[in-house]
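Complex shown without one protein chain; remaining protein chains in place.
Here is chain A:
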Amino acid sequence: MSFKTVERKPLTLAERTYIPQILGGMKTTFKHLVKPKETLEYPEARPAILPGYRGVPTLVMDPNGREKCVSCQLCEFVCPPKAIRIKPGEIAAESTNAHVEKAPEEFDIDMLRCIYCGLCQEVCPEEAIWLQNVFSVSGYSRDEMVNNKQRLYELGGTLPDQHFKWDKKKAAEEAGNDAH
């Protein structure tokens, strides 16, 4: 192994008085003083959010406006801080969505508990729960911080869906193939 000796020059007199360095520093700071500001002024200007951002978990509809969630409760089980509470419910037989097996009657996510880990999104078999780009949540009481089902759908909206699982299922049913 070869070593290279770095020569440390002793400081010159000018350097030891600090003055040229101080003046140089002041020049730099003055440049910053007159430069345009870099701050994003938050409530007016919003940051650009990259795809894949893990914001508030929301529930989404499929493009036909139907609930995707089948209240399998996988997300409830996987949620590390137990932020999700689901009350499963049946879908009425006469509903046009009756071929969808189940739907949650109540679906609460406690945003005071949620740690934005995204496990619920990972585990959901129906791609019904998504962590979207809402990042600013606040409220005046603990109750306000619990998102109920209606609120979750408001936040979630509709996402593009490639599978159209229920449509396929309905088509299969109508073709007389009800035993899957």
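List of remarks:
Keep this in mind: a residue touches a chain if its C-beta (ideal position, glycine included) is under 8 Å from a C-beta of that chain, and two chains touch if they have at least 3 such contacts; residues count from 1.
Throughout what follows, contacts and distances are computed from a predicted model.
Looking at the choices "L-arabinose transport system permease protein AraP", "Cytochrome c", "Sulfurtransferase complex subunit TusB" or "NADH-quinone oxidoreductase subunit H", the name in the UniProt record of the chain not drawn here is "NADH-quinone oxidoreductase subunit H".
The residue from A:L33, A:A93 or A:A175 that touches the chain not shown here is A:L33. Even with one chain removed from view, chain A keeps its contact list with that chain: residues 22, 25-26, 28-30, 32-35, 37-39, 41.
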